[in-house]
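Only a single protein chain was left out; the remaining protein chains are all shown in position.
Right, chain A next:
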Amino acid sequence: MNAPMSLTLFCLGAVVLIPLLASALSVLLGSAARRVLGVLTSAAVLGLSAPILVRVTSGETLELALGGFESPLGITLRADGLSALFLAMTAIVGAVVSCYAAARPAATGKRLVAQTVEPATVTDGDHRAALTEDAPAAWRTGHAGFWPLWLGCWSGLNAVFVSGDLFNTYVGLELVGLTAVALVALGGREAWAAALRYLFIAVLGSLLFLIGVALIYSVTGTLDIIDSGEAITQLAAQGDADLAAVVLALCLISLGLALKVALVPLHGWLIPAHSSAPSAVSPLLSALVIKAALFVLLRAWLWVAGPLPELEILAWVLAGMGTAAILLGSVMALRQSRLKPLIAYSTVAQVGYWFLLLPLLLDPETSALEGQPGTTLEEGAVLAGALSGTVALALGHGLAKASLFLSAGHLKDLYSTDEITELRGAGRAHPMLVMSMGLSAVGLIGLPLSLGFSGKWLLATSAVAAGHYWILVVLVAGTLFSAAYLLKAVAPLLVMSEDDQTALTLPQAQNHPGASDRTLTGKAQLAPFLLGLLTVLTGFLGVWLTGVLEVGAPW
């Protein structure tokens, strides 16, 4: 019971609780103190995630039975390869975006202020005298409410990634969804409609997931992810058992999570929400928040339900929706004239890649290569390749999309517009921003060396091994499309005046109140650049990634 707990296991609990504690405390602080606390918390989360990643990489699955109560009574926190990788990506992107938001408070949203200035003398006198109910209100840039909400969101993300329990996963998803909606609403009056729509979607998605969890619980009698997976495997082995409840549960869970990741045709909410969110929020939503739903989807399909043959229709339907997402999202991205909606549609397209592996899961035979000389594939190779390819694509998307949205939001804040035609030639004034956009485009297209390339390569090789050649066609089409729409976004910014005869006139940049703010803004450009650089550099990690994912893998 009171066995000494290792430091790593403490990290497993603290990686959720420390950001939550910081979130609660920041409610009581002023703007500047919130920024300091936010950056300190980012450093703490990085420090807490690192030992988890190191221990998991060395081949150990970390488990912590909270309060000393083992499953099925208590809740177990569990970190395997999948958890550690998502945890690490979240820590990196979260820390970089936090530093960006601390350096540029204007990027955190818009707040309402009373127009009339109160005299300082009434602060502890009669409060009712200073009532401003009838005073007109005005919008100002910067919203310190970003900090408690984002730190709470971070805590929820980590809670989802280290959860070993289905109901607890639901609570984590609720925490993420609620704070994400509130973060969108920080974008001011015009973002409220998008936030409200997002709220309905997030709640509906959670509700469907919860019903699915209840169904699984009713047939397995446990909420623990590993235990319920074993119970379902036993049920399936009995032969005459009725698996309709499990199939329905997986349908509901997949539908609920597809709503939350915005899989076509359930993507309508994402465009207004991601493009009207403040500059520091869009990267978090696109890089991290939808990854939480993807993570739970992978858990449900691989760990809970296992490869049940009854799920084949559902797998093909979802893969079909994924293919449609790649095509439709790309076409819609090509039709956009503004930077942020274009990037949002690119998210819709990229989501499609993560669903292509589902038919492979149910048909992991290496039939296509059997009988050919020199091909000996060990069991689970197709599964491992498909999963690590998908995870690499998702992680690469997280880094690249965070960088792209940060750069686009930065340009939008500077020039009060994100019309691509008006931003022509912005590369001359902001070489570093446009450079980071270029780097993240390399990652999103999946050009060699980037993590996106490793992901596509791994997915393609396992698709070929299993004889699913259609995946190759989809991957090639998606790559060409993404090259087209990202060129459309980035190329006009790179235009130099010598290239053509048209004069380049950028819109008037918004003037900043102080010189110190200007230098901070300059330094803030380092954030997207760093993420862009990481997108390309992490491409070398493809093989390492496959190794890490073997830790605690279900095969």
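Note that a contact is a pair of C-beta atoms (placed from the backbone, for glycine too) under 8 Å apart; a residue touches a chain by one contact, two chains touch by 3 or more; residues count from 1.
As a working rule, contacts and distances are computed from a predicted model.
**Q** Name the chain not shown, per its UniProt record: "Hydrogenase subunit MbhD domain-containing protein", "GsiC_3 protein", "Cbb3-type cytochrome c oxidase subunit I" or "Multisubunit sodium/proton antiporter MrpB subunit"?
**A** The chain we cannot see is, by its UniProt record, "Multisubunit sodium/proton antiporter MrpB subunit".
**Q** Given that one chain is not shown, which residue among A:L37, A:I75, A:I253 or A:L549 touches it?
**A** In the full complex, the listed residue that touches the missing chain is A:I75.
**Q** Which of these touches the unseen chain: A:A182, A:L395 or A:V490?
**A** Once the missing chain is taken into account, the touching residue is A:A182.
**Q** Considering the complete complex, identify which of A:L37, A:A159, A:V213 or A:L406 is in touch with the unshown chain.
**A** A:A159
**Q** Please output the residues of chain A touching the missing chain, sorted low to high.
**A** Spelled out for chain A, the touching residues are 1-3, 5, 9-10, 13-14, 17, 20-21, 23-25, 27-31, 34, 64-69, 72-75, 111-115, 127-128, 131-140, 142-145, 148-149, 152, 155-156, 159, 167-168, 171-172, 174-175, 178-179, 181-182, 185-186, 189, 192, 211, 215, 217-222, 227, 231, 241-242, 244-245, 248.
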